[in-house]
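Sharing a structure with you now.
Moving on, here comes chain A:
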Amino acid sequence: MNYWEIFKKGIFEMNPIFRLALSLCPALAVTSNVFNALGMGFVVMFVITANNIVVSLVRDYVNPKVRVPVFITIIATIVTLTQLILEGYFPEVNKELGLYLELVVVFAIILARAEVFAMKNTVVPSFFDGLGMGVGFAVAMVFIGAVRELLGPGTFLGYQVLPASYDGPLIMILAPGAFLVIGLMIGMFNVIGEHQAKQAELKRRAATAAGLVVQRSEA
Partner candidate 1 sequence: MAKSFRGGVHPDDRKRYTAAKPIETAPLPDKVVIPTRQHIGAPCAALVKAGDLVKKGQVIAEAQAFVSSPIHASLSGKVVEVADYPHPVFGFCQSVVIESDGADEWVEGMPLSRDWQALDAAALKDIIRQAGIVGMGGATFPTHVKLAPPPEKPIDAFILNGAECEPYLTADHRVMLEATDKVVTGMRIVMKVLGVAKGYIGIEENKPDAITAMVAATKGTGITVVPLKTKYPQGAEKTLIKVILDREVPSGGLPMDVGAVVQNVGTMVAVADAVVSGLPLVERVATVTGGAIAEPKNLLLRIGTTFAQAVEQCGGFAAPPAKLIMGGPMMGMAQCRLDVPVIKGTSGILALSEDDVNAGEEKPCIRCGRCVDACPMGLVPSMLSILGQRGLFEVAKEEYDLLDCVECGSCVYACPAKRNIVHYVKYLKAQNAAAAAAKK
Partner candidate 2 sequence: MAHGHDDKNNSVIRIAMNLALTCFISGVIIAGTFAITEPAAEAQRIKAKNDAMRELVKDADSFKAIDGKDGWYAGIKGGKAIAYVVPAQGKGYAGVIQMLAAVAPDGKILDYKVLKHAETPGLGDKMTEPKFRNQFAGKTAKDMEVVKVPTDKNIQALTGATITSRAVTNGVREAAEAVAAYSAGQKK
């Protein structure tokens, strides 16, 4: 199996937020600025990768009847560890992520990857899958965070980037704005996707126009 492919699919075609629509809560709750989004992204990246590894290691020993509780326990353990470590060494990050750090346990994407991928694959692919999904998640988070932070307060990672006279709409960093921004972003991605698909289709038609005739009449 091609590890690059496994890694890549989490970022684009199976992006956890934009495509799979899983783990949406943090995508809204902790993206009002890039810093928080990045922090959350890293945490999820770590948890999902670690969990994929552990699950792929123990998958043969897990009884299917209690599969879900076992996986959840594993995830909860990893999250608790993360929390303990953050608490001990990065108290700032811990405070910013707040409740959502604890909720990482139930982010569907993590359990989903355990069930769908790590359960059926060995350690190395599982690692890449987890990493890809994690990176996809983090990238999406940062992207949303950047849009909201730039258009709202006009800053990036806390630094003023737009002119000071910029009086951005506060709604960007409020709840309704979060929904609207993500909705419009999804639309934008689809428009881009459709455009690309159309180009590909035109190319394909141009290519097959001649070739397919031959193929068919020999079918």
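Per the selection procedure, all candidates are chains of the complex that A comes from, given by their letters.
One rule holds in what follows: contacts are C-beta pairs under 8 Å (C-beta built on N, C-alpha and C of every residue); 3 or more make two chains touch, one makes a residue touch a chain; residues count from 1.
The structure presented is a predicted model; accordingly, all values stated were derived computationally and were not measured.
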item: Chain A in this complex - touching candidate among 1 or 2; value: 2
item: Residues of chain A touching candidate 2 in the complex; value: 32, 61-63, 65-66, 69-70, 73-74, 76-77, 80-81, 84-85, 87-89, 91, 152-153, 170, 173-174
